[in-house]
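One chain of protein is taken out of this complex; the other chains stay put.
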Amino acid sequence: MTPAPVTMPAAARAATATTAMIASVPSGPLVLPHVDYGALMPELILIGAAMLILTASAMTVRRAPQIVWTAVTVVASAAAGVASFVLWQRVTTHGPYAGLSGSLAVDGFSAVFLLLVSAATLLFALVANGWLEREGDKGPEMQALAMLSGSGAMLMASANDLIVLFLGLEIMSIALYVMAAMNHRREESGEAAMKYFLLGAFSSALLVYGIALTYGATGSTNLGRIAAFLSTEVVVSNGVLLAGMMLILVGLGFKVAAVPFHGWAPDVYDGSPSPVSGYMAAVAKAGGFAALVRVLLSSFSVLRLDWQPVVYGLALASLALGAILAVMQSDVKRMLAYSSISHVGFILVGVESGTRQAASGAEYYLFTYAFMVIGSFAVVSVLAGLGDRHHAISDFRGLAGRRPFLALSFTVLLLAQAGIPFTTGFLAKFYVLAAAVSGGFYVLATLAMLSAVVAAFFYLRLVLVMYGTGVQVAPLSREPAEEARRRSILQPILAGPGISVAGAASPVAVVPAGTGGGELPQGSAPEEGPLGGVFEQPPAASEAALPAMAAVAIGACVLVTVVFGIWAGPLVELAQRSTLLF
Amino acid sequence: MTPALLVSGDPVALGRATIVVVAIVVVKALLAFGMLMTAVALMIWFERKLISDMQNRVGPNRAGPFGLLQTMADGIKLMFKEDLLPEGADRATFRLAPFLSTVPAFLSFAIVPVGGVVHLFGYTTELQVADPPIGILFLLAMSGVAVYGLMLAGWSSGSKYPLLGSVRASAQMVSYEAAMGLSVAAVVLVTGSLSTRAIVQAQAAHIWDWNLVRLAVIPFVIFLAAATAELNRPPFDLVEGDSELVGGFNTEYSSMRFGLFYLAEFMSTITMSAVIVTLFLGGPDGPVIHLPLLNWLMPIGWFFLKTLAFLFFYVWLRAALPRLRYDQLMDLGWKVLIPAALGWLIVIAGFRVGRVTGLVTFAVAIVVGAGMARAFAVGQVRNRDPATSSSTSGDFR
Amino acid sequence: MSVPGAWYLILAAVLFSIGAAGMLLRRNMLVMFMCVELMLNAANLTFVTYSRMLGDVAGQVAVFFVLIVAAAEVVVGLGIIVALFRRRSGATADDFHILKG
Amino acid sequence: MTGVLAVTVPDLATFVVAGAVVLASAIGVVVARNPVHSALFLVATLFGVAVLFVEQQAEFLAAVQVIVYAGAIVVLFLFVIMLLGVDRPEGLARDPLRGQRPLGAVLVLVSLAEILALARLHWATGHGTAGSTGGASGNVAALGRSVFTAYLLPFEITSALLIIAVVGAVVLARRPHRVSQQQYGARDERMVATERSGTGRSGTEPSGTGRSGT
Partner (left out) sequence: MTHFPYLDVLVLLPAGAAVAVAALPKSLAKVARALALAGSVATLIVAAAMAAAFHVGPGGFQMVSRHSWIRPFGISWYVGVDGISLLLVLLTALVFPVALGGAGERRNERSFLAWMLLLESACMGSFLSLDLFLFFVFFELTLVPTYFIIGGWGFSRAGAAAVKFFLYTFLGSAFLLIGILAVAFLHRRATGHLTFALPALAARPGFGAGTAELLFAAFTAAFAVKAPVFPFHTWSPDAYRESPTAGVVVLAAIMAKLGSYGIIRFDLELFPSASLRFAPVLIALAVIGILYGAVVAARQSDLKQMMAYSSLSHLGFIVLGIFALTTQGLSGGVLQMANHGLYTAALFLLIGMIYRRRRTWQADNLSGMQKSMPVMAAVFTVVMMASIGLPGLNGFVGEFLILTGAFLTHKWWASVATVGVVLAALYLLWAYQRAFHGPPGGGDGPLPDLSWRERAALAPLVLLIVGIGVYPAPLLNRITPSVDRLMAHVDASAHYRQPTVAREGARVLATASPAGARP
């Protein structure tokens, strides 16, 4: 096996491949292509493990405890991670190539995404374990579907053919539709799945039509051949190609929940089981962006001037709407959903510049964001209680007193998402902004940072709530207490637009609008330390034990976020190197 | 629309059509239709007579010799009955449904090679209405479409029992279609072509070239069972189980519309028998005396003989077997026929590659089959025990 | 000589638009889903037409895959719809138990 | 592509008829008030498309289209419609979201116009690889070959897709555990009222759904 070192715009090679394919079609013995199992190993491991646990569960009378399925999933994901790493090693030593009749791109870019998906699946398995045990959901389906979905995302990331891309996307999404519907105790779960499904199907229809038009315009669905075609032919005002490209963009935009196509995200993140929301946010975005970046930056890089304005618009809209709407949420999961939309905006800011740096920036962002968001939803998942219902912001009140570990972890993860230094979140933002700035998109970068400020507001609000500050402790009676609690939570929210929006526009306007000075009642000494009350108050919600596996997952997420935020070199270099092999 | 599908492989579609060619096609179609209609009339008589014999009754004996014209009489009676349209019916659909049922039944017959090749007026033509390159897929397509007739008939009646009957019918037909397709796949695998003509020709040499033998009976059995279910014939006639559903999907129908359903059912039975003959029993293959007329009449004779055997078989089944319970029906389809068909297909494929591969595949298939049996057993246990239950059984139990 | 490909493509584009319009206009989940199928069909028609115009079988292969995907989507989508309805008004689906033969 | 004159009559007729059926039925899918009628129109569209496939030497796909789409997919649709008893006409009069209807229509029209304008009949610019897709009967073989050579990977990964579909169907069909449902939250799940619009033909309801048809 001597894989041909194909870099994408290798026109000549693609051309010969085309003729070879056509010539081989009509007659003669069937020559199967060389199957590069090494390149497919991560996907194969995940699919195989999924099959294994499904079969095993069907064969045993007594339902095996959930931990068994989790263990298999963890081992399989770890193995897939190792396989991805081996692949990475191979790519770094032998160079990238297109395997399996050119339908699979084996390069650093895909290897990193394989690694990312493996890690995400592993973490998901850990988080989901506790969730499934709590909900009394026996059976391996959740874990199996997660692995299958992961394999779909992997295929998307390494697809070198639009058809493979489409199939990968469908494998990923269809599994996610099912996973979204798997909370039997919540009405919202079914509706979330429904909404996700309908819009997902709609978007994939758009994508398919886009692929069809692209196929017609370029004569191939192979990304390499499309690139070759576009680089050799002078395509002047090819409307079909543009329409096809835009439809592909829109289809993938739906998947990553970029703004005009984001409508499903909040409901779906809210309604789905919390671990699934995290997985969705990490893996679906990773897969979608991997495909988007590959398509835009390799095949359609010639048409840069055509897609850049669109991506610009998407990025801007995602940034603005994601951040502003997140501020208005009173539910943590919805807030995280909107925040994920603003993160999408950030990644698009990076993509916009269309350089190699953009690819690695997006990659780094997604890689680190996966840990943050899975960790965040893991915390939500642990706290949400039976039925996965309690995730209003008010449910997080005074968390620090009750669950210091969770509060601290969540704080770190939220701060990382807000982009605080010495976390990977900051570096990720820095990375994509660097890509944008180096591409000359100063205005976009600045607007992105402004959106980050708005975003910081709602992350911090949640942190504050967890640490019980700014909120007076509830009086005795129950109902008004609930009301008061809501109102006090809402107070910063109501003040929010005043502070954030006006604040973004002109700092001067804020004091009168917001929480201006000098209004303290004369003579009455201000109550000191709202924290005190919180610590003395008995915890309101019933305390469930922290599932050990979820704790491990959260800890791992936090560690990755902080450690690689400080010891930044390795991950950044990984991202940088991976796209050198792009 | 469908004629376009039909003739695509024929000269008409390729733009080489002359008037004569078109005429031949038209004549063939008309001939086939007439033949089928006659066959249906005879089949109804045949069934009633045979059943009554088996049940020690006399059966129809008034109209015509041996009651041969009984069908005719019934048909005329139906024709003149009042055509009722139920109050709650969805009118258009109610009217459409019988035709949706009849047309596929007839169209399926188009691909069946009735005999060999004849030379008439300087033109060579095959004794079948059409031989499209996708041949046998057309059968599957038509049997897929046939569901609509039943389904819509039940639904559009706007009443309870027909709806239940039609929901059952559609579930049953869709389920068994899978098994049927898989056993057809086995045939296609050994033939290497989808064309029915090619399938028949591949079986022409010897009796052990018949797919019945070459595929070691199993696909044949599966196809037979699946076809019976597709036809809603006993013992799979839950669709119209009179004791439970009054009359099933056609309860609200009367007059000729009812007659059309009846017609469709018998037409399908005949067509299906013919298809089985085509697929597994070599079609018109048989010893032929090479004389000018006989050499093309005898294959037709063989074909009719074989088909008749299956028709007899169907009637016999009806007389001999009780109706299945719905869950038994579904279990048979999903847990026996489909896995068996699939497994056997793989084994055959293995043997096509090489003997060792085939044996290995066979062993693996047995192991997998054992595993599956185990899994089904587990499922049974779980369904009985509500504590461990996570029932996956459908809503129709 | 057969009909020019462009005619087919325009037909497909119109079909696609009808599907998209239906998706946006209707609120019945099942009908919306059917509209998605219309869109997929439009894409398929486009693929087949291009396949003929380019003399390349890849387009037909793509249709093959789209069909598979559509089937898988339908299974899951309808499963979700059924699950949703069953949970919403517990009665509807459970009453089918009388079907037990 | 040569002009219209070169088109043979049967081809043209087939295209026109099938195309008309496709478009008319597609519109029917969208505007039919009863989901069952929508489904039937969908079948008609599918058949029309199948005919167009045949017209373009894609017989295999035409057959698969009918088998898979008409034979399985739409049947499933109808099945679900009947199973759930949602076959009541939908009140199209009510605009779901204020302004969504006109907006949607305008959006679609604009995109259609844009696609058509962008194309301006320069539909295919890719490399024509000359020659046909294999002729009348070679088509299926060519397709099969292609699937097992150039498209081996996508072909194989569809298995994952189908597994997911199966597992998904099983998971979704699974009832929540009875015990735990009593234990928690069964009540309020049931209390959520259904919002079915329109007045149903109660005759078609299999049983008892009338009480939810408020």
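Chains: A, B, C and D, in written order; residue numbering restarts at 1 for each.
The rule is simple: a residue touches a chain if its C-beta (ideal position, glycine included) is under 8 Å from a C-beta of that chain, and two chains touch if they have at least 3 such contacts.
Owing to the predicted nature of the structure, the values given are computational and were not obtained by experimental measurement.
Novice: Which displayed chains does the hidden chain touch?
Specialist: A
Novice: For the chain left out of this view, which of A:F85, A:Y312 or A:F422 touches it?
Specialist: Checking the options A:F85, A:Y312 or A:F422, the one contacting the hidden chain is A:F422.
Novice: Among A:L386, A:V437 or A:V563, choose the residue that contacts the chain missing from this document, as touch is defined above.
Specialist: A:V437
Novice: For the chain not shown, which residue from A:L399, A:L413 or A:A452 touches it across the whole complex?
Specialist: Of the candidates A:L399, A:L413 or A:A452, A:A452 is in touch with the missing chain.
Novice: Going by the touch rule given at the top, which residues of chain A touch the chain that is not shown?
Specialist: Spelled out for chain A, the touching residues are 415, 420-422, 426-427, 430, 433-434, 437-438, 442, 445-446, 449-450, 452-453, 456-457, 460-461, 464, 467, 469-471, 491-492, 495, 499-500, 503-504, 507-508, 510-511, 514-518, 520, 522-523, 525-532, 535, 568-569, 572-573, 576.
Note that in this section only the chains that are shown with their structure count from here on.
Novice: List, in ascending order, every residue of chain D touching at least 2 other chains.
Specialist: Only 8, 55, 60, 64, 72, 76, 83, 115, 119, 123-124, 126-129, 131, 134, 139, 142, 146, 150-151, 154, 158, 161, 164-165, 168, 170-173, 177, 189, 192, 206-207 qualify.
Novice: Which residues of chain A are in contact with two or more other chains?
Specialist: 22, 25, 163, 167, 170, 174, 177-178, 181, 184, 187, 213, 215-216, 219-220
Novice: Across the complex, what residues on chain C touch chain D?
Specialist: 1-11, 13-22, 24-28, 30-31, 33-35, 37-38, 41, 44-45, 48-58, 60-61, 63-65, 67-72, 74-76, 78-83, 85, 87-93, 95-96, 98
Novice: Okay, in this complex, where on chain B does chain A touch?
Specialist: Interface residues on chain B, with respect to chain A: 371, 374-375, 378-379, 381-382, 388, 390.
Novice: Give every residue of chain B touching chain D within the complex, in rising order.
Specialist: Chain B residues touching chain D: 1-2, 4-5, 8-9, 12-15, 17, 87-88, 90, 93, 96, 132-134, 137-138, 140-141, 143-145, 147-148, 151-152, 155, 158-160, 163-164, 166-167, 170-171, 174, 177, 181, 194-195, 386-387, 389-392, 394-395.
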